[in-house]
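Below is one structure. I have some questions about it.
For this depiction, one protein chain was excluded, whereas all remaining protein chains were kept in their positions.
Letters are used for the chains, namely A, B and C, taken in the order the chains are written, and counting of residues starts over at 1 for each.
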Amino acid sequence: MPTKRFLTPLALSAMLLLLPGAPADAQQPQRGGTLSSIISPEPPTLMIGISQTTPTAIVAGKIYESLLRYSTDLKPMPGLAKSWEISADGRTYTFRLHENVKWHDGQPFTAEDVVFTATKYLIEVHPRSRPIMQRAESVTAPDRNTVVFQLKEPFAPFIMAWEPSTAPIVPKHIYDGTNYRNNPANQTPIGTGPFKLQEWVRGSHIHLVRNDEYWQPGKPYLDAIYYRVLPDAGARVVAMETGQTHLSAFADIETFEVPRLKALPHLELTTKGYEYLAQMVWLDFNLRNPPMNDRRFRQAVYYAMDRDFIRDRIWFGLGKIATGPIHSSIPHYDANVPKYPLDLKKSEQLLDEMGLKRGADGVRVRVTLDALPYGDIYKRLAEYTKQALARVGIEVTIRTSDVAGWGDRVRNWDYEMTHQVLSQLGHPALGVSRLYITSNIRKGVLFSNVNGYTNPRIDELFGKAAVAVEPAEIQAMYSEIQRILVEDVPVAWLLELEFPTFINKQFRNVITSGIGVRDNFADVHMVRQ
Amino acid sequence: MTGMEGLRDFWQRYRRNKGAIVGLAVLVLVLATALLGPTLFPGNPWDMAGAPFQKPFDPEFPLGTDTLGRDILMGIVHGARVSLLIGFVATFAAVSLGVILGSVAGYYGGLVDDLLMRFTEFFQTIPSFVFAIVLVAIFTPSIASIVAAIAIVSWPPVARLVRGEFLTLRTREFVQASVVLGRSSRHIIFVEILPNAVSPIIVAGSLMVATAILIESSLSFLGLGDPNMMSWGFMIGSARTVLRTAWWMSFFPGLAILLTVLALNLVGEGLNDALNPRLTREGR
Amino acid sequence: MAASVRARSLLEVRNLKVALPAHADRPFAVNDISFDIGKSEILCIVGESGSGKSLTAAAIMRLLPRSVSIAGGSIHLDGTDLLALSRTQMRELRGRRISMIFQEPMTALNPLMRVGRQIEEILEAHTDLDQRQRTERVLELMHAVELPEPGQLRHAYPFRLSGGQRQRVMIAMALALDPVLLIADEPTTALDVTTQKQILALIKRIQSRMGMGVLFITHDFGVVAEIADRVGVMQHGHIVEMGPAMELLNAPRHAYTRKLIAAVPRLEPRPTEEGETDDMLRANRLSKTFVTGGGLFMRRRVVRAVRDVELVVHEGQTLGVVGESGSGKSTLGRLLIRLIEADGGEVTFAGKDFLHASSRALRALRPKIQMIFQDPYASLNPRRKVGEIIADGPRAHGAARAEALEQARRLLTLVGLDAGALDRYPHEFSGGQRQRIGIARALALNPRMLIADEPVSALDVSVQAQVLDLLNDIRRRFNLSMLFITHDLRVAAQVSDRIAVMRLGEIVEMGPTADIFLRPRHDYTKELLDSIPGRKWVAPALFAD
Partner (left out) sequence: MQRLQFIAQRVVKGIVVLLGIIILNFLLIRMAPGDPASVMAGEAGAADEVFMSQLRKEFGLDRPLHEQLAVYVKNVVTLDLGYSYRQQRPVADLLLERVPATLLLTGTAFLLSLVVGVLLGILAASRVGQWSDSLVTVIALFFYATPIFWVGLMGILLFSVTLGWLPSFGMYTVGGKLTGAAFALDVLHHLILPAITLALFHMAVYARMTRASMLEMRDQDFVRTAHAKGLREGRIVRIHVLRNAILPVITMAGVKAGYLIGGSIVVETVFAWPGIGRLAFETVMQRDYNLLLGVFILTSFMVIAVNLITDIIYSFVDPRIELGQ
């Protein structure tokens, strides 16, 4: 039975060399120091099992751990599991756990906790993990430190589903037999991670302290981490500039501040650490309504969007122009697809072809665009889209609303066009197929196939690719998917997002994996200057 | 006294307040911008005409460009219309509502007054800005929902003011004379009382326009502006995060708001002096 | 009065000029006046509104309003040139050597300070007395001005006191440091007649006991007759005539003085019109109670403003309703014309039930009974032209605009105004003219009855006479019935056929005018009559030049 095996020390040392900011002559890390990081917005809870928001993932990622972590090129790395094996038929996954791991309350961590988490907890509460865990026919713990997953059919992406926010391991002794959502222990999270919750002053900060009983000897190096809640973007920039905080990530810092902050001597910029999430932003068409139901219209829109402008003037050079449905950092990406460069003539030609003639006011057709409620940058994207489409005679009315209003409209298909941004979660089968397959057209569910795209061939290819075992075969199917979709333009993919992470240079080893700031920070240490 | 004489008299009293003259001049300038601006500066303020983050005092973009390369001067010129529109329409709505409720309460008194005043109190107890945020958030930010929210949170003081005026004026002898002559309540409210309560309403209204513009800017600051309307509040709101890098993006629209609100206040004071001669600050 | 006293006056005012601000109607409010006040002398300065009498008083105190200033002349008190004193010196003089009391006891006291403190304050400012001595002196002073229970009253706030009591507090303050000169600026004008009598007597008593000089400003010749040693008459900033009181009152020489005295209503009851006529208005058991407050936890305040009033107004006759403030006379007038709805009783007007008339029936009756109001400034809508105001009644009852305006023109002539007034606004007219406009408005509907609520009490005496004449003339010409409400018994005597005396909401006595004046039966009526200022002075029969 051939096995794939990755050994911890090898993988780690190889990675450290690749990381930006990690000094080549890495000195022996020293204990001590307090990291002060920005967190925005404030997480609703630190119980990572019941909240999948990014802020929760960032903070709780230090408290809870999963079986694996992922490198920046999305190779699995050891987490609570020190090694793992996948059977040749792709149906049996065996994880060997670290020994002597303890929960924050002193109870030992065992394979039973993993079994409980996978078979009960996640299936009950975790919308993203649920369909993955349901693929398991059985989950067993042959001994205290071994967990075996027997899948109903092969599912190659299964190995990509074990980072803390997708599959946090929770203590069975606290949650088993309780109401998971209302358990009072959610206020006092008990994990296995290198940091423990000390205090949460709502509206102000979250204070994490070193877990002295952490299973990796000598780690973590830091004494404490403070997460400062800073709702105003201006205040966040000032905080980083003045050294009041040491770490910012995701959209904490507005893109146009990046060039200025990058030049500051005490700060270091990296865009690594977002590979697992692999977020992409696109323009979504509700395919149920004319004129969006006409492929020519969608292509015309695609041709009218200057994506260089979007990257350079809205994201200030952060990000890559998306070529199709799959993010270039995740497996099975294929660049060999039809291209849609900026071409206003072609765009107008397509619209003319459709019979959408310009009226006396120069307008061919009017559509409403729901702006994404995730921050100013998406408002600017909406404003740009309005202007860009005006050039070819499509008049866009922007509608803004908060997350609730936007979510309600989109999930109930009550929109014409909207932007969307979503993570691809390390594998097309986890983060991509859900947007295009017919079986996922589910009214009332956000992040499903809301625009109503249906193509039997696509359904078939995604279905087969997920359970296929042969790599070449899998790649061929995903390549075909990408070609078909790009021709069809069910949505107009705009940009693969890159986020600026600013790190105060006193701190080292902050970004060591493809899950970035959501990782456990066991290796972060401070250098005396 | 003919109308002309009245106007001259009014102007005489108004003119004594130097600040009010300055305010009027600024306001006329802003109004002219709002009316003529789009003709003098034709074009679309949303056009991403230049490179983003262009510094001001450049011949092509005298006030610089914003984060998407839009001309700030163009935005201010076109935004004048939107900001003033929001200010005036919201004020008009609030004043209308306040006048109707206040005059009914003040004229009829008794139970009607009691009920209407409890109703007013109710709206005065909810912190108005919190309420405005809820209204705008719930009905999605648009120029209509912003105007409505501002009007809904702004009318109570007008209602109280008008009620107070009506309570006093109702007992005035000329009103009683009208009753004795057999005039209807409608005639008494609209012909006898209301014209005498107009001065304080105008003064309160002029200040309310100022407040409305400020509320709109605060809503925009929190991200609750209308994304299809280039208003000054919207410009500040979208530029607040760039404050450190590009001061001009929020400075110029901020200055426009400051000047306009200042002018409205000065004009309000001048109107107060001119319309309520009893309260003139003459000799002070 | 001994010549030696006159030789060295207490106060010498010489060629005093007080300048008005630039845009006023004349350059000087007080123009070149000179007078003296001797020790223990009461000098009355009498004049109509705008004559400059109050500014004269203020100039002596050097408390002129900011916009006016002394433009010339001199003021010497006991040989000290007041105009040459520094501000500090003048401040020390005030309250100690010269004191002043004002017209409005309502507003002249600090509403937020206990009255005892307000008296004490002056002692604090000018003496070294300690706390105990000051308290003693305050009690002494309050006792001297005959305030009841000074020990408790000194802890009261002004709003708890009656008008008379407040004026007594003012006097106590003024007398605290035995000043040599007391300036009293219309100190009794805002008071009821019975209170006025007491205050005048108090001032006179204290003055003679302490030997102060008093400068007494008033517009009321009755008051002058009551209190003055000497009188100066002011007109347009000049003193036109000055002389000993009795001399001037009984034999005025200057034309203006003669005109003023001629205008003072004579205390001679008018003979009742002959013959019993039909009832025009009859009220039975008319009552009104005002309730304020109330509600869940509120204490209710009940004021029985009018209680079981019975009265009759005969056709073509005038019923005078007299009473002091708070007697309910104005409420009565408003009840009768249904500006206020009564709680109970009946009102019959021209044989019809007026009180319970439906709103339609009421509309039809309205034109027949009209009202003339007290305040010429408040009774005309400042935003409407005179023509519109007068034509309003006919317009309300369906007359065409042109026709109504034509009628208004005729009425203006009738009340003695120029027809050009039609297109002007009320504020362009004087008080007397406005009252004429108000009368024209009331007449526009050809009423059969008028209710006049204090129609002349806000007017200067000369204007008052003219308006009364006009009313009398109109009444006769149109055979109008009238209910005439007034607090001034002189006026009542002149206009009424019959008189009703009201007190605390009740009519205590009613009868023909002569009976009431000559043979009052009720004690209160007697007290009222006794309180008429200058009742012993019979104004000489004069004809205004």
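Everything that follows uses one rule, which is that contacts are C-beta pairs under 8 Å (C-beta built on N, C-alpha and C of every residue); 3 or more make two chains touch, one makes a residue touch a chain.
If you're wondering where the values come from, they're calculated on a predicted model, not measured in any experiment.
Student: Under the definition given at the start, what are the shown partners of the omitted chain?
Tutor: A, B, C
Student: Of the residues C:I37, C:V68, C:M100 or C:A465, which one touches the chain left out of the display?
Tutor: C:M100
Student: Please pick, from A:S401, A:S433, A:N451 or A:S479, the residue that touches the omitted chain in the full complex.
Tutor: Result: among the candidates, A:S401 touches the missing chain.
Student: Among C:V13, C:L141, C:M170 or C:A283, which residue is in touch with the absent chain?
Tutor: From the options C:V13, C:L141, C:M170 or C:A283, the contact with the absent chain belongs to C:M170.
Student: Given the contact definition stated above, which residue among C:R14, C:K39, C:H126 or C:H522 touches the chain not shown here?
Tutor: Of the candidates C:R14, C:K39, C:H126 or C:H522, C:H126 is in touch with the missing chain.
Student: Out of B:A105, B:A137, B:I150 or B:I188, which is the one that touches the chain we can't see?
Tutor: That would be B:A137, which touches the missing chain.
Student: Across the whole complex, list the residues on chain B that are touched by the chain not included here.
Tutor: So the residues of chain B touching the unseen chain are 19, 118, 121-122, 124-130, 132-135, 137-140, 210, 214, 217-218, 221-222, 236, 240, 243-244, 250, 254, 257-259, 261-262, 265-266, 279, 281, 284.
Student: Name, in rising order, the residues on chain C that touch the hidden chain in the full complex.
Tutor: Per the touch rule, chain C residues meeting the hidden chain are 61, 63, 65, 91-96, 99-100, 102, 104, 107-113, 121-122, 125-126, 157, 159, 170, 173, 293, 295-299.
Student: Name every residue on chain A in touch with the hidden partner chain.
Tutor: Residues 34, 36, 41-42, 44-45, 47, 51-54, 125, 127-128, 130-131, 181-182, 186-187, 201-205, 207, 224, 226, 228-232, 234-235, 238-239, 241-242, 244, 373, 401-409, 411, 422-423, 442, 444-448 of chain A touch the chain absent from view.
Rule of thumb we're sticking to: only the chains that are shown with their structure count from here on.
Student: Find the geometric centre of each of chain B and chain C from their Cα atoms only, then give the gap between the two centres in Å, rounded to an integer.
Tutor: Each chain reduced to its C-alpha mean, chain B and chain C end up 45 Å apart.
Student: Between chain A and chain C, what's the gap in Å when you average each chain's C-alpha atoms?
Tutor: Centres of chain A and chain C (C-alpha means) sit 87 Å apart.
Student: Scan chain A for residues touching two or more other chains and write them down.
Tutor: none
Student: Okay, in this complex, where on chain B does chain C touch?
Tutor: Those in contact with chain C are residues 1-2, 172-174, 176-183, 187, 191-192, 195-196, 282-284.
Student: Hey, which residues of chain B end up touching chain A in the complex?
Tutor: 44, 46-48, 52-53, 67-69, 137, 140-142, 223, 226-228, 238, 240-246
Student: Using the touch definition from the top, list the residues of chain A that touch chain B in their complex.
Tutor: Chain A reaches chain B through residues 232-234, 237-238, 241, 254, 256-257, 260, 309, 313-314, 371, 376, 379-380, 382-384, 386-387, 390, 397-402, 405.
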